[in-house]
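With one protein chain removed, the remaining protein chains of the complex are shown where they sit.
Each chain gets a letter, A and B, in the order it is written, and its residues are counted from 1.
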Amino acid sequence: MTKDDPSHLQSARHPLLVVSRRLPTSARLGAALVALALLAGLAGLVGFVPNDPYKFDFANRFAAPAWDHWLGTDNLGRDIFSRVVVGSGIAMTVSIAGVGIAMILGLMVGTAAGFGPRWLDSTTIFLLDSLRTFPTILLAMLVVVIAGPSVFTILVIVVVSLVPGYARVARTQTLALRNETFILAERSLGASPLRIICHHVIPNVFAPLLVIGCMDIPTVVAIEAGLSFIGLGVRPPEPSWGTLLQDGYVHVRATPWLLVAGSIPLALVTLGFTFLGEGLRDALDPKRRRS
Amino acid sequence: MKEQQPANIDIRNLQVSYVGDDGRKLLALRDVSLTIASGEIVGVAGESGCGKSTLVSTLLRLPGDPANIFGGQVVMRGIDILQLSQSEMRELRGRDLAMVFQDPFTALNPVLTIGQQLVDVQHRMSIPRVARRAAALDALQRVRIADASRVMKLRPHQMSGGMLQRVCIAMALLVRPALLIADEPTTALDALVETEIIDLLQTFRADTGSAILVVSHQIDVLEALCDRLAIMYAGQIIECGELRTIIDTPRHPYTRMLLDCDPARLAAGARRLPSIPGQVSRLYAEPAGCAFVERCPRAVDQCANQVPPIQLDTSRFARCHLTPGESR
Partner (left out) sequence: MIEIKDLVVIHRQRGLQRLFHRRNPNFDQRTIDSVSLQLGAGETLGLIGESGSGKTTLGRSIIGLQRVTSGSIRFESRELVGMDEALYRKVRRRMSMIFQDPIGSLSPRKTVGELLLEPCSIHDVPVAGSADWVTGLLQRVGLDPEVAASYPHQLSGGQARRVGVARAISLEPGLIIADEPTAGLDLSVQSEVVNLLNDLQRASGVAYLFITHNLELASRICDRLAILFRGVIVETGPASSVFAAPAHPYTRLLVAKRGDRTREPSVIEVPNMGGVHEVNPQACVFSTRCSFARSRCHESRPSPQPLADGRVVSCHYPLLGDEVTA
């Protein structure tokens, strides 16, 4: 077929706007959960919570859920619900900042490697692979020992673990794009490699990365919770979901609500971002785009 | 061996629509009728948007095809194949229907050897594997590929476009279909290879007696290949008849203008090429009169209001009321 279909110039739609029309129900559900998580995170960060998450109340330990304490109280009488919300602030900050920074770094490194001279590519691959083969747990422990446990430490660990994978994806996409006609056309106009990478490679490459990043957020949340659970992350009295789980595990006979508080949000966030990520991936898939 | 005899294909009053991206119904084929006799090569010419691709996909009725066939029949051996179920259509494809696609590079499986694919295509035939291999070799030789036994071991990426197209024709030869559909068979190929493929298709017809439908926007290819020619515009066949009659004395202004666009027809040194002003419009509803009226230099008031009568000369028709004198 000749490529000359008469075109009704539809109102020009940016390719990404077209995407939002195509999200299936599961993705919309995911988006809703994600929105909830983000709201909770924001609330947690600013302290918009019903009760003071740090306030002890020994008279009221292990209380059952009630109007004044929506999820009850923990072993020190603190409001579980408020602690969950503050914990979500930590979870969201670490995961979104971690994934975000890793994505930016990975994009930069990957596109440079894919588009630049061969020696740059080989060196980068070598470095990235070396980093990737280093076991995460060992790395985490190493960093914690050096820098002390804190949210910042977790962030560093997360970024260092994620960048090689993102860089690889960016690199592969860039390599595929490198010989596309429009890239050659840009070169023929005299565009410099930097310009081509910024204007033409990155916009076409970051879509798969976005999807992967989205699906990685629950992983990072889990990493943070896990590290906090074993005591290498957020220290008490900061209420991370991990510490809640730790407390819940210890005091499970006294109240199940701590465990619930630590695990359900985690599950919901995982579901939410995964559904959203899968929906985005299908919607952004260029093969499904009709003319 | 093949038991069935070659057959005529009779397309009658086909009406097909699509739902476009914006949700509106698009008329793709409007009252299309065409007969392809066994052993005959019929060409369908037209530009983008005329419906020739829809015609091909309607004949194939591949699953997942979003077209809505809301009228007409396609009769082969007394059966309307449009009424067949998908599993019956599956029987038909690869036995009575074969196709040669536009892009030979993607028409074949890249991981299997040519030999494997040629043998596979004979899976309906109850002959032993050894015989299939021999038939495959024979088919390759008949499409004039030297060193056929070596080619059997090659994979598509090791071969040129012209060779791959020959292999596709060889595959169709093994099927010995009642109808061979060639969709832009030479568009992706070079000039000299074009000629060879044209030769091969004619040999195909001579060997098998199949009916052949060739769809192309390249008039010069159709001119070298076909017995009869149909010109499509905006979902209709606007002119159809014996090849030489259409080419030498076109009746419809669009046919004339289309033929004029072919550079081979121009005087040497003519730097300015004739073209057809305007654009093909998509039809969402049956137009009151002729679909070409806005672009036609010979249009009169009558053209916009009445559907042009179909004139039947002995073996041709044209959807235009202008007499030969007027359409000059």
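Note that contacts are C-beta pairs under 8 Å (C-beta built on N, C-alpha and C of every residue); 3 or more make two chains touch, one makes a residue touch a chain.
Please read these numbers as outputs of a predicted model, since none were measured by experiment.
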item: Displayed partners of the chain not shown (whole complex); value: A, B
item: Given A:24, A:148 or A:203, the one touching the chain that is not displayed; value: A:203
item: Of B:106, B:160, B:249 or B:315, the one touching the omitted chain in the full complex; value: B:160
item: Omitted-chain contact residue, chosen from A:122, A:136 or A:192; value: A:192
item: Where the missing chain touches chain B, by residue; value: 47-48, 144-147, 150-151, 154, 158-163, 166, 187, 190-196, 199, 217-220, 224, 257-258, 261-264, 266, 268-276
item: Residue numbers in chain A that touch the chain omitted from display; value: 2-7, 9-10, 12-15, 180-182, 184-192, 195, 199-200, 203-204, 289, 291
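Criterion: only the chains that are shown with their structure count from here on.
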item: Chain centre separation (chain A, chain B; CA means) in Å; value: 52
